[in-house]
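Below are the structure tokens for one structure; questions will follow.
Heads up, one of the protein chains got dropped from this complex, but the rest are sitting where they should.
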């Protein structure tokens, strides 16, 4: 199948979402998808999604992009993840339809 | 690992969800999973999830299916994505448990 | 790219979430991410997310883990999925950042 | 109070919203009440009704009649599933028969609340004990349902099995029961003053919130109607016949016990309604091989609307006749 | 009632919350009203206003004036989009012009409710018919918008096209209309008693809920303001000019029809406001190549605040002058 792309997944505290999105926008990537109200567990303990503020919640961001952009993107995201915690994972995928 | 399958991801406007699901049902695929209240940015601008109607929201649909079904499925989805915008991406996966 | 990992996805009834999480915790996996309020369709019919209890809802759990853990994990999850329905799928991925 | 008066009560604010919701869905409107709002209003209704029940129980005190009603309701919540199971086994397999039987042993809180609303409209009092009885009817029906399933199910068990403690917790400590019993206890401990400061919340906006909730129930029931096509005539008949049968039993018992008209009516509604929230949730875990696509729609899309439209006026009428 | 009095009404509880929300966003506060709460309160407002309208229509009866108002409003909801479309075509392409024109044919329910709130504060009555008229103005504007689009759009059609039945359903059966018309009918069927038991919900907490909702509207409008930078001066001018034009037409018509001051004011608000929820949702499906990033912000971030701040007091003043 032609049209290979990369699929980048970022999970971090919901509270840093707006900062992260700003960084993403600055890299010039054409699109991303955001899943809010995500719970989980990691090195920084459990995020059960409960509580008032977004203190115990994650955000999950999904980005499809060309291979060339991956480095630029992960370089932008790295300081946030390293300061605030979370994960960034990449895998392979293919465009089928992209309008 | 045996039991190769394809993993199809569709992201489009929440407002078209019911139409899209109907198309999927018509192809006879055995299952799909729907994530509502998804935000994002793409060619059609930002969907921040805010506002009253579902005007500024996306829906994310995940389908695991056999290789043979991929073409049938994407053919069904294509007119919706091409008319209304969004993306459709495929990647590889394996069944582990499917009851 | 170095740092190969596996990406495990589990989808089942929301009502079994706490049981499943307990099983996952017992395997000693370092992290997982939970998406609530997920709808879908499968062998057990449609889950439209409507209704009062979580009777007609799914939960989607995403786990990144080392290859070695996959078997232990799926063995733990198998009885739940086989009793209560749902799917478990694995695919390949790579760590980029993991703080 | 004659029939026109009764009918009028059914077209007064709360009830018609149920039909607006249902009809909208049948006409394929996109009307949808957000999920969390449904849960909020349902918890609100339980809190309000529980508190009111507690305050009334405080006024009436816990006497022999109260104890008797509680005991009989608990017993019947265990007995109803047994004969329902027998009937259902004509057409259904063991897990589905057991799960559906359990639903009929328990109560639909919204049907109960709507019934209370009709009594309010007619100025007829009923005791806070009926609300306590509602809370008590859930656990026995769940437990009997599971016992029936475990006794008659021949299929080999999978590795996953609830032990009795888990079952009991599922049966006695689900969120709805906690809110209902909790606020009943708060009401019981409150004096006049407590009642007065809570009134605008538990009383004032109650009918409006109930209207909103019934709109939502209409939407949900409308969405579940489709599942009945596959269910077939047997289940539709069952969903109408059992309420009637249980109502007759209840009215007889109520007469025998000498209950007041208000209590007799609410007593009848407890027997005649079926649970489509709490019991199904428990069944999901305890009887995983039963199909919620069967047991939820029967209770929600047949018995519930039947009770609202035909059942409540009919039971009311019968209770009135006997007490006249 | 003089200008200071009018101004004072605008700083009384509900309205200032809109500005608190908007200013907070402009200062980059993280203030955000949860999504499902927005929907709940918006449904609540429609239910409350619909019910009140029904009760008032019940009292007034359906006479010749009522029928006339309904007919004229429906007609104008179809005519306004036509001249808006002509004007918009100077700068916009066919799909965007048609979609935005449709929004101006219809009504902003919150503007309408805020206007009603001002009349309440001033003790001026208006008829329940105005609420029915609001419900009737949505469908014609959607249908005319789509007709304009289909007639003038030269681009080849994609495979996906709404047929007329689907279009009609989209135009007449969206959730907001169902709730509004449904509760209007319930109100119409209710007597004094029904009104009284619903009052704490539909009346008592109404201003508070409206305050909360306007806070949310301020937040949403604040977030959409950014989109106007790209929209440019033409659209900003359009979003201010059309309400004024429509208001003048409405005031003239109202005078001609001999409407009471309250009705004349609400009639003007129906014409002068633009829809940013229901019509855009329909446009999304029916005119997929129009950009919601254009038609939503014009109605929501220009016309809506303009009407709240300048429009309502102005229309009110003009109506008062004519009737003095």
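Going by the order they are written in, the chains are A, B, C, D and E; count residues from 1 in each one.
One rule holds for everything that comes next: a contact is a pair of C-beta atoms (placed from the backbone, for glycine too) under 8 Å apart; a residue touches a chain by one contact, two chains touch by 3 or more.
What you are looking at is a predicted structure, and each value in this text was computed from that prediction instead of being measured.
Participant: For the full complex, can you list every visible chain touched by the one that's not shown?
Facilitator: Missing chain, whole complex, touching shown chains: A, D, E.
Participant: Which of D:147, D:186, D:236 or D:318 touches the chain that is not shown?
Facilitator: Of these options, the touching residue for the absent chain is D:186.
Participant: For the full complex, which residue in E:42, E:190 or E:211 touches the chain that was left out?
Facilitator: E:211
Participant: Residue by residue, what part of chain E touches the chain that was omitted?
Facilitator: 11-13, 16-17, 20, 24, 27-37, 121, 200, 204-205, 207-209, 211-212, 215
Participant: Applying the definition given at the start, please give the residues of chain D touching the unseen chain.
Facilitator: Considering the whole complex, chain D reaches the absent chain at 35-37, 39-40, 43-44, 47-48, 51, 169, 173-175, 178-179, 182-183, 185-186, 189-190, 193-194, 197-198, 200-202, 204-205.
Participant: Could you pull out which residues of chain A are in touch with the chain that's been left out?
Facilitator: Given the touch definition above, chain A has residues 13, 15-16, 37, 44-46, 48-56, 79-80, 82-85 touching the missing chain.
One rule holds in what follows: only the chains that are shown with their structure count from here on.
Participant: Going by the touch criterion stated earlier, list every chain that contacts chain A and also contacts chain B.
Facilitator: Expected: C.
Participant: Going by C-alpha centroids, which chain is farthest from chain E? Tell me that one.
Facilitator: C
Participant: Let me spell it out: compute each chain's centre from its C-alpha atoms, then which one is farthest from chain A's centre?
Facilitator: Most remote chain from chain A, centroid-wise, comes out as D.
Participant: What whole-Å value do you get for the distance between chain C and chain D if each is reduced to the mean of its CA atoms?
Facilitator: Here chain C and chain D have centroids separated by 34 Å.
Participant: Determine the centre-to-centre distance between chain C and chain E, using the mean Cα coordinates as centres, and give it in whole Å.
Facilitator: Their C-alpha centroids are separated by 45 Å.
Participant: What is the distance, in whole Å, between the centres of chain B and chain C, each centre taken as the mean of its C-alpha atoms?
Facilitator: Taking the average C-alpha coordinate of chain B and of chain C, the gap between them is 19 Å.
Participant: Of all the residues in chain A, which ones touch at least 2 other chains?
Facilitator: 35, 37, 91-92
Participant: Can you list the chain D residues in contact with two or more other chains?
Facilitator: Within chain D, the residues that touch at least two other chains are 30, 32, 35.
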